[in-house]
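My questions will all concern the structure given below.
Heads up, one of the protein chains got dropped from this complex, but the rest are sitting where they should.
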């Protein structure tokens, strides 16, 4: 449904101005520099650069492990996004329903979000330590000998668990705020019209949460893609070796660690185009089906 | 030439006020934790030692954070006087001609005496140019050595091996005694770079890369190292070798726990081991293959060095020079060595520590220095390769795949050579 809107010639621009000015100065300007750099090979100190056309792009795409890294990125992103979405929603729905202890649950479940990323990584690393990690001992009780840092998928598993753990509270906060915004009247009415709690969830609550779910999905994807490289770096202990990594981790590694400005810019431009297309598709396909009002 | 004007401006400012004010310089470093405290202590002592200069150290995060911060600052003309750069980043900073004032020049231009012979030979060349002139001032330096669990070796009734042939001879006895005979913590550094230097085998063309990045090719795809890795894989399969991934600590832990009998680590690791290992241990040189050479050579240093950045006034450069001199002084080197476990960079500091009887109480502390002072060869001084962080990543990945049985030694080294050369080629293009 079309949104009712105000008409004003200048007001929208005035409202947008602060955001756009900040973005223009602190994002577009540097980002344009980064995109320009993707066509050059640049000496980091003096910025003297040689134009190399698409060489950075072909080098990135033809690296022997590009395919494997891309594949892991997809698996990682899908699992982390969906798992944190599902767990966050499950907890929020329950937290919204209980009466006794509600605020205690809420505070405790949000608390994890407060933890600094390097600390979350450190705790994850210690829990999953291949020699003394309690979670490794726990898995061993079921005959699963986790070897983080040695076995490819074991390491990937730890990355997915730690990254999800950090994102669940984020989803929880927004789902809960979404649920709390549902007018009491609607909740009451639905309780009468629909006796089965499960059915009520799927026919009433879930559609009401659809806009929240949609934006959390998008944000979870960008989180899993772009913001997890710090966690990954800690789990591989600074040495990716034969462990799975994501494409952005490669960007970070080559650019920030290895000072290959052109190469890492090219990799991130590829990734940016890919994620942008993916997001546009999502907006077109999914957002259309969401009823905002 | 952005920085010329800044240098001029700075020179004028200081020219005007120099009569009264002390010259202030900044030093960005990557030393966290207790190391950071020791680093601060050195700066404090320098400031207390004279009245003309004041140095302010700033902790800038990890090695990479520090280097990137420096690059960003340099491009903006805000660079510090002195910055600490790690071994794998050496080619990046040294390759940027004009960004760094070589330590030797800095000290001589300040009218101070500089004697390269004062530095321990394995330390002298790693951060030097192709003529052997010191560009970086080695700061925290260490070299790979072999630690062994005395109890384990006694139980098996064997002596620590000098060669890998001897290792193969004693490994079964250690297995019988209930130990995994060997582990090591850094395959690129210990089993690759220092493997080449210990056996005096060329690691890259252009004089191991020291002669410039143009046309430098990595020579890692050679029979000696392939034989070595074929053997290591065999050891792994026989239970003679433990591989716990590419992380440093994951490979050190089983030695500390007493599961592994011998561990290749850093010459500076003994301080931590004294705290964490509940058994007696000692250290010895990195073993070599007698089949490859009968005259093993020295190893070279890892760690990081201090670089004086260009774009500052003469007064400030003189202050940096004075600080470098101060840092190389016997007292400070001895202090740093004993406090942190890093090797002293001068012969004099080593002699002073020895005279004090320091190595009688900590014999492991001496092994690294002695190994760095062994006979040198044409190929024992280290390497200079750009985008080396990425090249190490390729090595680590391929070694992991060899040990996991996903690839064979021949194809792994072919991949390392190919991707390494592509990276080197890319780096050369950034440098012209």
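Per-chain residue numbering starts at 1, and chain names A and B are given in the order in which the chains are listed.
Please note the rule applied: contacts are C-beta pairs under 8 Å (C-beta built on N, C-alpha and C of every residue); 3 or more make two chains touch, one makes a residue touch a chain.
Methods note: contacts and distances are computed from a predicted model.
Asker: Between "Serine/threonine protein kinase", "sn-glycerol-3-phosphate transport system permease protein UgpE", "Electron transfer flavoprotein-ubiquinone oxidoreductase" or "Acetolactate synthase small subunit", choose the name on the UniProt record of the chain that's been left out.
Answerer: "sn-glycerol-3-phosphate transport system permease protein UgpE"
Asker: Per the definition of touch given earlier, which of B:75, B:133 or B:162 contacts the omitted chain?
Answerer: Reading the full complex, the residue touching the unseen chain is B:75.
Asker: Considering the whole complex rather than only what is displayed, give the residues of chain A touching the chain that is not shown.
Answerer: 1, 3-8, 11-13, 15-16, 18-20, 22-23, 25-31, 33-34, 44, 87, 90-91, 94-95, 97-99, 101-103, 105-119, 122-124, 126-127, 129, 131-134, 165, 168-170, 173-174, 176-189, 191-192, 197, 204, 207-212, 214-215, 218-219, 222, 226-227, 229, 248, 251-252, 255-256, 261, 264-265, 268, 271-272, 275-276, 279, 290-293
Asker: Name, in rising order, the residues on chain B that touch the hidden chain in the full complex.
Answerer: Chain B touches the missing chain through residues 26, 28, 30-36, 40, 43-44, 56-62, 65, 68-69, 71-73, 75-78, 80, 140, 142, 185-186, 248-249, 256-257, 265-269, 271-272, 275-276, 302-303, 340-342.
Basically, only the chains that are shown with their structure count from here on.
Asker: In whole angstrom, what separates the CA-based centres of chain A and chain B?
Answerer: 37
Asker: Applying the document's contact rule, which stretches of chain B touch chain A when the two form their complex?
Answerer: Listed in rising order, the residues are 64, 67-68, 71, 74-75, 89, 92-93, 95-96, 98-99, 243-250, 253-254, 257, 387, 389-390, 393, 396-401, 403-404, 406, 415, 419, 422-423, 426-427, 429-432.
Asker: So in the complex, which bits of chain A are touching chain B?
Answerer: 41-47, 49-50, 52, 59, 63-65, 129-132, 147-152, 236-243, 253-254, 256-260, 262-263
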